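Just one protein chain is left out here, and the rest sit where they should.
The letters A, B and C name the chains in turn, as written, and every chain counts its residues from 1.
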Amino acid sequence: MSDIPLKPTYGQYLELDRILSSQHPVSDATGKPAHDELLFIIIHQAYELWFKQIIHDLGSVLDMFDRNFVDERNIGIAVSRLHRIVEIEKLMIEQIKVLETMTPLDFLDFRNLLTGASGFQSMQFRIVENRLGLRPDQRLKYAQRDYHAEYSSRERETVLATEQGPSLFDVIERWLERTPFLATSSFNFVDAYLKAFGRMVATQRAELDALSGLTDEEKSVRRKMSEHTEAYVRSILDERSYNELREKGAVRLSWRAYLAALFINLYRDQPILHLPFQLLSVVLEIDEYLNLWRYRHSLMVLRMIGARMGTGGSSGHDYLKQTVEQHRIFSDLFNLSTLLIPRSELPELPAELARDLGFCFTFRA
Amino acid sequence: MSDIPLKPTYGQYLELDRILSSQHPVSDATGKPAHDELLFIIIHQAYELWFKQIIHDLGSVLDMFDRNFVDERNIGIAVSRLHRIVEIEKLMIEQIKVLETMTPLDFLDFRNLLTGASGFQSMQFRIVENRLGLRPDQRLKYAQRDYHAEYSSRERETVLATEQGPSLFDVIERWLERTPFLATSSFNFVDAYLKAFGRMVATQRAELDALSGLTDEEKSVRRKMSEHTEAYVRSILDERSYNELREKGAVRLSWRAYLAALFINLYRDQPILHLPFQLLSVVLEIDEYLNLWRYRHSLMVLRMIGARMGTGGSSGHDYLKQTVEQHRIFSDLFNLSTLLIPRSELPELPAELARDLGFCFTFRA
Amino acid sequence: MSDIPLKPTYGQYLELDRILSSQHPVSDATGKPAHDELLFIIIHQAYELWFKQIIHDLGSVLDMFDRNFVDERNIGIAVSRLHRIVEIEKLMIEQIKVLETMTPLDFLDFRNLLTGASGFQSMQFRIVENRLGLRPDQRLKYAQRDYHAEYSSRERETVLATEQGPSLFDVIERWLERTPFLATSSFNFVDAYLKAFGRMVATQRAELDALSGLTDEEKSVRRKMSEHTEAYVRSILDERSYNELREKGAVRLSWRAYLAALFINLYRDQPILHLPFQLLSVVLEIDEYLNLWRYRHSLMVLRMIGARMGTGGSSGHDYLKQTVEQHRIFSDLFNLSTLLIPRSELPELPAELARDLGFCFTFRA
Partner (left out) sequence: MSDIPLKPTYGQYLELDRILSSQHPVSDATGKPAHDELLFIIIHQAYELWFKQIIHDLGSVLDMFDRNFVDERNIGIAVSRLHRIVEIEKLMIEQIKVLETMTPLDFLDFRNLLTGASGFQSMQFRIVENRLGLRPDQRLKYAQRDYHAEYSSRERETVLATEQGPSLFDVIERWLERTPFLATSSFNFVDAYLKAFGRMVATQRAELDALSGLTDEEKSVRRKMSEHTEAYVRSILDERSYNELREKGAVRLSWRAYLAALFINLYRDQPILHLPFQLLSVVLEIDEYLNLWRYRHSLMVLRMIGARMGTGGSSGHDYLKQTVEQHRIFSDLFNLSTLLIPRSELPELPAELARDLGFCFTFRA
C-alpha cells in the first residue's frame, strides 16, 4: 500500500482518472452536442497547465533573487528556467493554430452557452502578469471593472498578494542596482560613456555633412533626428532628468539599475558578464513572446468573433489589442538599444577592472 | 553544348556561381570586417527570393481569375497556390528568429555603413502589397514621401503598374459578385437571413432577461452591446446604408460581393461551397500572416535599434507598427464573423437550391 | 443552482479545481523536491489531453464513414477534422522542445522514483494507434510482452476493442473501393494507364540512349533502375501479382482501393476529385507527422537517458526508433508516387466521364 505513491503506474502518476474526466461540454446537456466544444475545453485546460508551469518556474527564480545575497550559481539556473518560460510561450503561440482549426461557425454552435465564462477570468494568467511585474495602475480595465471583481474573496486575496511583489521586474532591478564596476577609483562609467558617445555623434555629423547625393533638406531632416536622439541619450545619462522621465512614466527602472543594464549590454563580451547578459536577454524575450502571444490572440479573436461581444460579454478584440502594448513590462530593456555604441567606439576599461571582469581562473592547464 | 541547358548539373541549374558570389559586406572594405554582416545580407536575400516566389504564385492566380470566365478547375489550383503563400509567410516569420541571433551591439558594428539602404526600398515587397490589393490611398507615407520616390524611373513604372490592378482583392470581389444562389424565384437570401437573425436576437434578449446572477446594470450593458451589434448587422444587410459605410471606408467589398461572402460562410457545408469557402479562408490567412509578419518585424526592429533611426534614416519601429493595422487588406472577411448565425438558426434552403448545391453526381457506385 | 451548469464561470467550465490540483511530484514525498518534476508531469498531462482530442476527432470521422452510405457533405467535414489532428501532431512535436529544457541531470533528480511508470503504458496512445489502423501483428513488442499486459482487465478490454476496428485505414479502404469511374463502357483505367505508362518509359529509354556525356556503364545502371521500376509498376497494376505482394506484406490496401487512390491522385484536377484528393493527402500527413513525432521522441529519449533503461525498466530509445518505421500505417499512399505519370502523358478521359467529373452545376451566373 505504502508502495503505491512511490512506484505509481503511468496513469496513477499523471492522475489521468481526474485529468481525462474533467471535460463536460455544456452543449451535451442541451441535446445538441457541438463537436468542437471539446477542443475549446481541452485547449484552455492545456493553457492553464502551462500557466501553472510558468508560475512554478517564475516563483523559483523570484525566491532565489529575493534575498540580499544572490549566489552566483543561481544565475545560470535562473537563465535556464526563464528560458523554459520562453519555450512555453512559443508553444502557447503555436497552440493558437490548433484553435484556428475551429471555424467561427463551429464556435457559434456553443458560444451562446458560455456567456458566463471568459478568458479574462483566468486567475493564473493574472498571477503570471503580476509576478512578471505588471503594475496595477498600468493594467487596462475592462468595462471600468477591476479584473478581480468576479473572484471569490479567497481567490481575490491570492491574486492581490501577487501584486505586492516581489515581481521579476523588482528582483531584476534590485540585482542590477547591486552591480559593481560602474564606478571605481579610476573609472566613472557615465563620464566615459558620454565622452565616447559625443565622439561618435561628432563623427556621424561630419560624415553626414560630407555626404553627396542628399539634398540639403534631407540632410537637415537627418540632422534633426540625430539631435533628437542625442538629447534623449543625454537626458537618460543625467540622474535628475532621468528621474523626471521616470516620474512621467517614460522609463521604469531606477537610474542605477538602468545604467547597470547599459553597462552589461555594452561590455557583454567580458566573460564575467556573459551570464548577466543572458539574464537580461531572456527577460526581454519573455516580454517579447508574451507580447506576440497577446497580439496573435487578439487577431484570432477578431477572426473568430469579429466585432461581437466575447464570451462573458466583453468585446474581446479591442481589449486584447490594447493590452499588447500597454501590458509590456520591460520596455526599458527594449529601449536600451537606442543607447548602444559600437564596440570600436567603446571606452576602454581600466586594466584592473578588465582583469576583475575576466575569470581569475583561466580554463586551461 | 545544346545538351547543357537541358541536363545541367545541380550547381548550373541553381546558378550557384552567381547566387553564392553576391554577398559583399561593406564592412570588409573598411578594414574592420563585421562578422554578422553576412547574415544581414543573406537573410535579406532569402526574403527577396521568397518575395519573388510569392509574386509568381500570386500572379498566376490573378491571371486565372482575370477572365470573365473562371474555370471551376482553377479554384482548386488557386487554393493550393494561395496556401503556398501562407506557408511562405509562416517561414518568413520563423526567419526572424535567425536574425534575432544577431544582437543590437553586433548590428552596430556595421549599421552606420548602411545609411543609404533600407528595407523600405524593397520593390518586390511593394509589388506584393499592390497585387494583394493595398490601395494607394491606404498606404502609410514615411516622412511625407511617396514610397517610390527613390526608385529609378523604370522601377517606378514597374511598381506603379501593379497599383493599376487587377489585385487579389479585385478578382475575389468580382468572383464573389458572380456567385449565383443569392436570389432565386423562391428564395431571397437577404430576407431569409434577416428573419433568422431577428429570431436569434429575440431569443438572446429573452435569455438575458431571464438570467439570474447579473445586476440590472450589467444586463443593461449587455443589452446595449446586443443592440449595437444588431444595428450594425442591419446596416450591412441594407444596400443603401451599406454603401454609406463603404463611402466612409468602413467596408470595402461591394455589397453584392459582401453578401456572397456571407452566404458562402454560412452554407459552407454544402459540397459545392467547400472550395469557395476554402478560397475565402486562405485569402484571409494570407492577410493574417502578413499582418503577423509585420508585427513581428516591428518588434524585432524595436529590439534591434530602439527608438533610433532605421537604416536609411527612418524611425522604423513606429512606421512598421502603424502599417500592421493600416495595411490590412481583407478586413471585410475578418469582420464577417460578426454576422454569422449558428447552423441551428440558419434559414433552410429551398429544396431545388439545396439540390443544385449538392453534387449532381454522387461519389459512389 | 440549476443555472450553474449552463452558465458556469471560466474556472467551473474548465473544471480547474481538478485540473490544477492533479500534479503531485513524488520527489516531494522524499523530502528532496526536484524542481523539474512538475514539468515532467504537466507535459505528459498535456499530451494526454491532446490524445483525448485526437480520439474525439478521429472517432467522429470513423462514425461518419462506418456506414454503407457516405454523405458527400461529410467528406469536407472529415478533411477538416483530420487536418486538425495534423495540427495537433505538429504541436506535439513542438512540445518536445519544452521538455528538452530539462537536462538529463535534472531528470536524474527524480527519475529513479518513477520505475513503475512509463510512457509505454499510455492507454490513449495505444487507442490512437489502433484507431488509425496499426495492425496488431505489426506492432513491435517490447521485451516479448503484449503492450496491454500491465493494464487492468477493464482497460485491456477497452483497448482491445479498438483493435477490432473499424480503423481509419479500414474506412478509407472501403470508401476507395466504392469509387466509381475506374471502368465504364468506354474506359478501362488499368488499360489506359498501362498504355500511357508504356509510352512514357519508351520515351525515357530513347532519351537515355541519345544522351551524350554518360559512359556506357552509367547508362546501363540507369537502364536497370528504369527496368526495375517498370517491373514494379506492372506488378502493381496486375491483380494477381498485386495480391501476391499483398500476401507478403509489401502492400496493404486491396487492389481495387489502391487503383482508386492512384486514379484520384492522377486526376485530382477534376473538380469532383478535389475533396477526395484532400482526404488522401491529409491521411498521409497524419501518418507522416506521427512518424516525425516518433522520431523526434526517440532522439529526445536518447539525449535524455542515453543507453540506460527508460522509466519503467525499458531501453526506450531503441524501441522507439524501431517503431518509427514499423508502425507506419499508410505506406501505400507514400509509395503511390512511384506510379504517377506526368499530366502531359495522362490518358485522356472519355468525354462523358470527364463531364461527370465536372460539377454539373457551374459556379457562375
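Quick notes on this one:
What we mean here is this: a residue touches a chain if its C-beta (ideal position, glycine included) is under 8 Å from a C-beta of that chain, and two chains touch if they have at least 3 such contacts.
Since the structure is predicted, the reported quantities are computational estimates derived from the model, not experimental observations.
Of the listed positions B:Thr115, B:Asn130, B:Asn291 or B:Ser337, the one in contact with the omitted chain in the full complex is B:Thr115. If you put the hidden chain back, the residue from B:Leu16, B:Leu140, B:Ala231 or B:Ala354 that touches it is B:Leu16.
Not every partner is drawn; the one left out touches chain B at residues 5-16, 18-20, 22-24, 26, 29, 35, 38-39, 41-42, 44-46, 48-50, 52-53, 56-57, 60, 80-81, 83-84, 87-88, 90-91, 94-95, 97-98, 101, 103, 113-124, 150, 312.
Residue-level contact of chain C with the missing chain is found at 32, 103-105, 108-109, 111-112, 115-116, 143, 204, 213, 218, 221-222, 225-226, 229, 232, 265-266, 268, 281, 284, 288, 291-292, 295-296, 299, 302-309, 313, 315, 334-344. Residues 3, 7, 69-70, 72-73, 75-77, 178-180, 211-213, 268-272, 274-276, 356-365 of chain A touch the missing chain (whole complex, contact as defined above).
Simple rule for what comes next: only the chains that are shown with their structure count from here on.
Measuring from the averaged C-alpha position of chain A to that of chain C gives a distance of 39 Å. Multi-chain contact residues of chain B (touching two or more other chains): 211, 213, 268.
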